[in-house]
Each structure stands twice: as C-alpha cells, then as structure tokens.
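Remarks on the structure that follows.
With one protein chain held back, the other chains of the complex are shown just where they sit.
The letters A, B and C name the chains in turn, as written, and every chain counts its residues from 1.
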Amino acid sequence: MNEVRLFEIVDQPIIIEDLIHKVASREVGAITTFIGTVREFTGGKKTLFLEYQAYQTMAEKMLSKIGEEIKEKWPDAMVAITHRIGKLDIMDIAVVIAVSSPHRKTAYEANEYAIERIKEIVPIWKKEHWEDGTEWVGNQLETVRYPAGRPIEEGELK
Amino acid sequence: MNEVRLFEIVDQPIIIEDLIHKVASREVGAITTFIGTVREFTGGKKTLFLEYQAYQTMAEKMLSKIGEEIKEKWPDAMVAITHRIGKLDIMDIAVVIAVSSPHRKTAYEANEYAIERIKEIVPIWKKEHWEDGTEWVGNQLETVRYPAGRPIEEGELK
Amino acid sequence: MIHILLFAGIQEELGMDRLEIESEGIQTVRELKAYLGQKYPSQVLKQSMTAINENFVTEEEEIKEGDTVAFIPPVSGG
Partner (left out) sequence: MIHILLFAGIQEELGMDRLEIESEGIQTVRELKAYLGQKYPSQVLKQSMTAINENFVTEEEEIKEGDTVAFIPPVSGG
C-alpha cells in the first residue's frame, strides 16, 4: 500500500476525487469538500490570473497541524488538504479540503474550521495580477491589502 | 448548450465532478460539496446494503423547491443536488450536494441547509438490509425507526 | 377515479404500489385515509403525510376526481 499523504502543496491541478478517496471509508456516512477557486472579480476589480507561493515544507507542516487540531476537536473526523501553488487562471482550483465523519455535522464544522485556519497559519501567499498592476495580497484575516511600495505605518497591522 | 438539470434522482452512480461543474463559474470563489455515503455500521448494527426508493417526479420537484428556498436565503448561491436510488453497497454515494458562491460562508451554510431539508421534505426512503432482516428506515428527522409490523400508536409521530 | 400511489413501508404492507378507487363518498384526505385504513390494515399509513398531485397537503384538503394522491411515509433520504 502506498503511503497516503494527507497534507500536500502541489504545483499541478488538484484532482478532487483523489482527496475524497483519501478520507472515504466504510465507517463514514458524510464527506464534505471545500473547493477554493479563482474568482474573476474581487471588490469590482478584474483579476487576470493569480500566482501562489508557499514556504512549502513549513506549509505542509502547518496543514498537518490543522489536521491534528481537528483530530483533537472532532476525534472521528478524517481530513485531507491539498493546496496548489504557481500560476492559476480564473476558475482554477487553489485548494481542496475533504473531511469525512460518521456524522454530517462534524464533516461541515471541521471543514470550515480547516479553511479558517489555513487563512491564519499556513505560509502561502497569493499575488493578484490585474490589467494595471500586481499585488501580494493578504493579512491574516484577509481584510486588508498592502500594495507593494505604499508606505505602511509601523504598527498599523499589529 | 445542453440543458443542465440541477436537481436529479438517478439510478446510476453519481459522478461528483459533474455536480461541481454545474455550479462552477468565473464569479464563484468557493464550492462546497456534501457527499452522503453508505456506512457499514449504524448503532452497532452491520448493514449489508441499502435500497433507496423515491417518488421520483415529486422528489425532483422537492429538490428544486429546496433550491428555491436557498436562492431566497442566499441569493448569490448556486445549488445542484443528485440523489441515487436502487441498491447501494457500503461506501456507495447516495447523495451529492454542490453549492457555489462568491463567499465561503454562504457555500457552507446553504449546503448544510440543503441536506437538512432533504431529510425533511423529499420523498425518498431507505431500506436497511441486515443479516437478520430488513427495515424501512425513517421519520422526518431520522430519530426513530418503525419496524414493519410493530404497532405504532396513533399520533406518536404527529 | 382517484389514483393512489404507495411507497416504502405502505407499499409492502398493502402488497401493491398503486391502486385506483372510485371517488364517490370521499371528499377529503382524512376520509380517504379512514376508508383505506378500514379496507387495508396499515400502521405506516397513520404516520404518513399526504401529497396531492405532488404537493404536500393537510388532512382537510379536498380530493377531486382524477387527482393523484400519494402517501408519504416518514422520509429517509440523504
């Protein structure tokens, strides 16, 4: 039997079925997936494509940590997460989270927990490419941006 | 362009990717799926296989109604639901719900709403086949069973 | 004529998946249930909801000539 890698950063298209197979079993009755896709418009601005970068080894380690946190909170849940990096076009899949459980409530809750934690602790960055420029997006809760070159006051984001 | 049927009862295996494609678009950033699979053990009892029956035309109509309810509550969500009927083995997929939205919160909430409503208003029935017998399972909230032949007092489930 | 559809537990109890009856003397869902309950002993019928022409209705709903009435035992999809 091949080793199943539950938490991966890849630079190729993500096959959703692969993640579902990783968490499926005779014991589970519910599997949820979250599929994050590249949206064309954000805040009225048209994205041409995105570029994702990761601190790969640490990112996989943090994804595993999220898996452990979920195991702690929902012992009967099983989780697999794959995040893609590199250039992604509109409608491409950036991330897939699959969670299985004997019970559906757990499958929904643990899945949502996973995406929230990814946006907090996993070292992955996204660069927007628009017609009129580019920008590395992000803060931990995705509420502000910091255009490269714009002076940001010290402490502003602390 | 072929007509896309968003709400279907089928007697063949469900292809998850098909549902995802029905709700994917350039406008969405989040797609959630719920995949209901046949579990081997329920309440300590071993299931050999399940048999699903539907009042097919009404079931599809009720699935559409759930879609309309979701459109009312979450106007930017898009939903597709397929439920399988007939004989299903352990690990087979009985139902897939796919919801897309520009925003992930909506995609989770609307998806969970859909499965809850399926369990309330869609005329589909499941028959458990065990080693020592069979039973049509169900009440609207899936909390009790009524073994065929057991006297049930009138009003008990009202 | 009233067309009646039977599913799941009721279908097994009555040993058939449909029947047709003359509508004379039967005006409401409640009356139809009472009529069938006498003719065919069924436990599941009592717990069932009713749909006329694919819409859920109450026991007070009137049944018209040519309607399709379905008894819907507690559902268990999903």
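Assume a residue touches a chain if its C-beta (ideal position, glycine included) is under 8 Å from a C-beta of that chain, and two chains touch if they have at least 3 such contacts.
What you see is a predicted model, and the numbers here were worked out from it, not measured in a lab.
Engineer: Write out, one label after another, the shown chains that touch the chain missing from the document.
Structural biologist: The chain that is not shown touches these displayed chains: A.
Engineer: List the residues of chain A that touch the chain left out of this view.
Structural biologist: That gives, for chain A, the contact residues 36, 52-55, 57-59, 61, 83, 94-95, 115, 118-127, 136-140, 142, 146, 148-152, 154, 156-158.
To be clear about the criterion, only the chains that are shown with their structure count from here on.
Engineer: Which integer distance in Å separates the CA centroid of chain B from that of chain C?
Structural biologist: Chain B and chain C have C-alpha centres separated by 24 Å.
Engineer: Approximately how many whole Å separate the CA-defined centres of chain A and chain B?
Structural biologist: Computed from C-alpha means, the inter-chain centre distance equals 27 Å.
Engineer: Considering chain A alone, which of its residues make contact with at least two other chains?
Structural biologist: Where chain A is concerned, no single residue meets two or more other chains.
Engineer: List, in ascending order, every residue of chain C touching at least 2 other chains.
Structural biologist: none
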